[in-house]
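Structure record follows, encoded as structure tokens.
This view holds just a subset of the chains, kept in their places.
First chain written, first letter: the chains are A and B, and each begins at residue 1.
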Amino acid sequence: MSGLISIITDFGERDGWVGTMKGVILGINPGAKLVDISHQITPGDVREACLVLQASFPFFPKGTVHLCVVDPGVGSARRAIAVETSHYKFVGPDNGLFTPIYQRGDFQAVEITNRELFYSPHPSFTFHGRDIFAPVAAHLSQGLALKEVGPRIGDLVRIELPSPGVGPREITGEVIYIDRFGNLITNIAKELFDRKVGSSPFKLRIGRAILKTLSRSYADVPRGKLLAHWGSWGYLELSVNQGSAQRFLSATKGTKLTINY
Amino acid sequence: MSGLISIITDFGERDGWVGTMKGVILGINPGAKLVDISHQITPGDVREACLVLQASFPFFPKGTVHLCVVDPGVGSARRAIAVETSHYKFVGPDNGLFTPIYQRGDFQAVEITNRELFYSPHPSFTFHGRDIFAPVAAHLSQGLALKEVGPRIGDLVRIELPSPGVGPREITGEVIYIDRFGNLITNIAKELFDRKVGSSPFKLRIGRAILKTLSRSYADVPRGKLLAHWGSWGYLELSVNQGSAQRFLSATKGTKLTINY
């Protein structure tokens, strides 16, 4: 139990919702330590939130509660859940946000049903972040046992991230995330590349560009040039040294790439 | 005394002003706990700040100091003030920011005149957030009594939020805030609607749209459809399920709506 709570939402920074949630949390656990991961998730984009969570949560200390409120189905029948692994707890809607956690196995999930934990017994229908998720995260950060939150559940909602296609001497992938610098993060993991391509010669095609080598870092190519490398999220990334691969390639989320070897 | 300080400004997140204020605060009260509510208030928009403050402050624990610096009159004769209620303290310019607190009654206000509390005896003329408001908030968060800050004052500046019009079997209101998701928050409070309309049939008109029912939540209507509901701020809100009512209705702040019953 560290008292540490990380927060991911699509609430933005203007309307005061994140601050309100923090006020609720600190009213319950005055010793809580709050760390923002992102509040700029594209509104309602559960997959984007999933990717940002996946890239961030393993770097937090054991005992952290990860509070994630990207919740386009708020007020519908979608369940509110809390999930526990050996290192962390996760609190949010059952809409697939925590798919990467389920994929690692070895977790427990409960439906949040204990209304005594809510901010008020009559929560709003549109701001469960404030009325349900924040107070539950606060209680869990104080060491409340998962079983006090609600009953064990299975059949959790999962979202599928697009898988790379693997054909004869070909991997096809796509851009799944574009960061602030215009780096294009693809769905091709190092493990797949190493197993299939290994040290064979290859041609990577994306848009009109062809690359035949992987670089280690931006500075391995001249300024303004395109490179492919293993990014900090563990996936193949396309970048431009001191520039934007997004602009260089006019790429968007979903832009395809192929690797022939 | 919780040591908790919430902060609302129109300073944005780029220029380092909020961080500077926090440095000043932590130099005075190293145990202060700082929570951002919003720094994206439209520059100089006191009414917008007022609405965000009103929606957020009641969710903070007793003892919180709310530091609000939206201050288009900095350096003019406008007074710097601190306000105390049974639960909270508020620090900022006397420009109407704290009108919702005055409306609840039962508060005391002082003009900030004790220069010993300032960051330096010669504050800048353009950054009172750093030089006056932040240090005063820090001292108050340590339990300094309000009377040490300066003399009691009355005749505080108030800003008028637009009131709904009430005619024979008609309420006319307007959009007072549009949030990140494009939800349109109106100035029609639940209490007024319940008292006037109650359970009578009604027609709500906004732009070309007519609604005859209130919904509880977004999911009560099909995706892409308009709904009216009691939002988390306590006002009538227009929303589109998984969409933007702002775009759907081409609405702006000030767009009118009428309810006939």
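Rule of thumb we're sticking to: a residue touches a chain if its C-beta (ideal position, glycine included) is under 8 Å from a C-beta of that chain, and two chains touch if they have at least 3 such contacts.
It should be emphasised that the depicted structure is a prediction, and the values quoted were computed from it without experimental measurement.
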>> Just want to confirm the stoichiometry: 2 copies shown, so how many copies does the whole thing hold?
In response: 3
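What we mean here is this: only the chains that are shown with their structure count from here on.
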> In whole angstrom, how far does the Cα centroid of chain A sit from the Cα centroid of chain B?
Replying inline: 31
>> Can you tell me which positions in chain B touch chain A when the two form their complex?
In response: 2, 4, 6, 8, 13, 33, 35-41, 52-53, 55-57, 59-61, 64, 179-181, 216-220, 229, 231-232, 237, 239, 242
> Can you list the residues on chain A that touch chain B in the complex?
Replying inline: 10-16, 18-20, 22-24, 26-27, 30, 34, 43-44, 72-77, 119, 124-127, 130
